[in-house]
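Omission of a single protein chain aside, the complex is shown with its protein chains in their original locations.
Labels A, B and C are assigned to the chains in the order they are written; within every chain, residues are numbered from 1.
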Amino acid sequence: MNGEVSPERPATSIIRRIAKELKETKARGGKIVVVAGPAVIHTGAAPHLARMAELGYVDALLSGNALAVHDIEYALYGTSLGVELEEGGSKKEPRNHISAINEVIKAGSMKALVDAGRVKSGIFYQLTVRGIPYALAGSIRDDGPIPEVIKDSGKAQVRYRELVKDADFVLMLASTLHSIAVGNMLPSTVKVVCVDINPAVVTKLSDRGTSQAVGIVSDVGAFVPLLIVELEKLG
Amino acid sequence: MNGEVSPERPATSIIRRIAKELKETKARGGKIVVVAGPAVIHTGAAPHLARMAELGYVDALLSGNALAVHDIEYALYGTSLGVELEEGGSKKEPRNHISAINEVIKAGSMKALVDAGRVKSGIFYQLTVRGIPYALAGSIRDDGPIPEVIKDSGKAQVRYRELVKDADFVLMLASTLHSIAVGNMLPSTVKVVCVDINPAVVTKLSDRGTSQAVGIVSDVGAFVPLLIVELEKLG
Amino acid sequence: MNGEVSPERPATSIIRRIAKELKETKARGGKIVVVAGPAVIHTGAAPHLARMAELGYVDALLSGNALAVHDIEYALYGTSLGVELEEGGSKKEPRNHISAINEVIKAGSMKALVDAGRVKSGIFYQLTVRGIPYALAGSIRDDGPIPEVIKDSGKAQVRYRELVKDADFVLMLASTLHSIAVGNMLPSTVKVVCVDINPAVVTKLSDRGTSQAVGIVSDVGAFVPLLIVELEKLG
Partner (left out) sequence: MNGEVSPERPATSIIRRIAKELKETKARGGKIVVVAGPAVIHTGAAPHLARMAELGYVDALLSGNALAVHDIEYALYGTSLGVELEEGGSKKEPRNHISAINEVIKAGSMKALVDAGRVKSGIFYQLTVRGIPYALAGSIRDDGPIPEVIKDSGKAQVRYRELVKDADFVLMLASTLHSIAVGNMLPSTVKVVCVDINPAVVTKLSDRGTSQAVGIVSDVGAFVPLLIVELEKLG
């Protein structure tokens, strides 16, 4: 991570640089892999990550059950863990979380919900309609989980490895568990950008000696929207 | 802080709400006070805070020596503690920090540098040309300090109190020291928004029982630029 | 967590209180469950957690692959991820980590290594010789994993639930993933103490409304040794 783990770095110019590198990677046909934790949803960054996929900057997504469940909950009900995101977190509908899980289980998959016109927005909507592959690794803390989740950790690792193969740029967003897993799978030549609000997570990832890695201590809820602003400026 | 201290909150909708409240406060002639730490500069948020002043959303600024020195260094040389912010933190000119201090001391004040046409941008440029009052409290860790700094802590408290008097909205940006000082001076009826990347700081401020306070665990380097985007949308 | 999530709490008196409650729980035949992350090893707390088991204060342990691998590595070679713990982290033998995994796989289980007299100390040595049950949940970031790990997340949840059933006191040590999983399985009447150096983790666990929970922002590397000092004082 080249020692760039301090929160005291110029976020806007770093974001501009990352946007430029993403555009260059895309322009030369490179592969962009995003690793994302559920904080992407809670912090309100989901519509922006969905937009990133829409703009063609996501070639594969690696995550777990929680991101998918929260994304579907948000697409169906406008809430995340029952909290209304648009209203700044005031109203609560705690049952929406379980309902979202049940809807996916009933339909059989998130794809089935998209095909049936039930889910019309969000990260997994964009991935589905664009045929962008994703892998959801199971974990001990999963609610549900939804059918797409790979419950066997060995099989999940195999699928993760398939999707990160030939990656040129990996963007890790607020996910300690999945980011460390992916970090272990990458050759040191792959460009990695890791964004997390916890400096200890960023330091831990940097300790692994991935020489092409940049660690950024920031809030994905503000970082991802700004990244989209820059990507859209680049056209 | 109403328990809103988790990083897992929708940043963009909270920022939208804050922008709206700032606009309403301004519209009815209310007083907006900003408390800011040096991380505002290091994270690249300075041009955005300067823009906030330009847009009329800053009626007083409370800070210390470091913010001013870094702001002048950036205005004179484009660096912060010798690091080139625009280039994403690669080049280094460690002497710029001391040079900036010496330039202010030689000129007699930041105002003199602005009047002489030496400083043409930045937070203190905007405050100076608009006649917006500010107070810089001295501290044991000051380099310099520059002449505007009030070295006596008792006198600094008096000046701080004068400037927060009749405040309607206080925005605290990444400054534990000054934010706690100001928090102690405010009646509980004043609207307070505190943004810091360290959840412990936000929790500490919330423990003080300021009932109108909202704590946001975020990165000011991404938060302030997004706030300006929203303020400009509101016109 | 009753608002007790600030780092600014008197650690020694809280630890004394917890020691007293653990002793009372044990005295009346209550069940004590420990949830532990790999930081327990890295921070040097492993011999102290092993001692806690030896003293009869652990009735079940819930964790993952990393804790077990690091514990066996430490028992076999005196290192954790190749770093010599006793020397304060100076020398490095990066291959020890993989060797430890291979030794367990070759032997068939940690129990086999203990039975063969190869592993003579550590957390899992104490659990094995005392017949204390444990469950290791698989995860996407596992190296190995060793045979005892339950790779299917659904089956791991079933086993976790069996072990936390009838728990009277749950001590969570530096493990976000497993602690949140266990928190979701517990009725709100169970006494929970959660220790983590990251205030956001402690806040997140407290948001779940477990009314008997106490959150402590501390370093398990210093917290657990002090807890053992207090437990030994109580006799």
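Keep in mind that, in the parts below, a residue touches a chain if its C-beta (ideal position, glycine included) is under 8 Å from a C-beta of that chain, and two chains touch if they have at least 3 such contacts.
Fair warning: this is a prediction, and the values are worked out from it, not measured in the lab.
The chain not shown here is touched by just one of C:Ile146, C:Val217 or C:Leu231, and that residue is C:Val217. Contact with the undisplayed chain is limited, among B:Arg95, B:Lys151 or B:Lys165, to B:Lys151.
Across B:Leu49, B:Ala68, B:Ile197 or B:Ala213, the single residue that touches the chain missing here is B:Ile197. Along subunit B, the points of touch with the absent chain fall at residues 64, 137-143, 145, 149, 151-154, 156-157, 160, 176-178, 180-181, 184, 197-198, 200.
Taking the complete complex into account, residues 4, 6-17, 39, 42-45, 48, 80, 85-89, 197, 217-219, 221-223, 225-226, 229 of subunit C touch the chain not shown. For subunit A, the residues touching the chain absent from view are 5-8, 199-200, 203-204, 207, 217.
The rule we apply is simple: only the chains that are shown with their structure count from here on.
Homomeric contact subunit A/subunit B: same residue numbering on both sides for over half of the interface positions.
Using the average of C-alpha coordinates as each chain's centre, C ends up farthest from subunit B.
Relative orientation of subunit A with respect to subunit C corresponds to a rotation of 180°, obtained by superposing CA atoms and rounded to a multiple of 5. Subunit C has its Cα centroid 43 Å from the Cα centroid of subunit B. Centroids built from CA atoms put subunit C at 29 Å from subunit A.
Centres computed as Cα averages put subunit A at a distance of 32 Å from subunit B. Counting partner chains per residue, subunit B has residues 6-8, 217 touching two or more of them.
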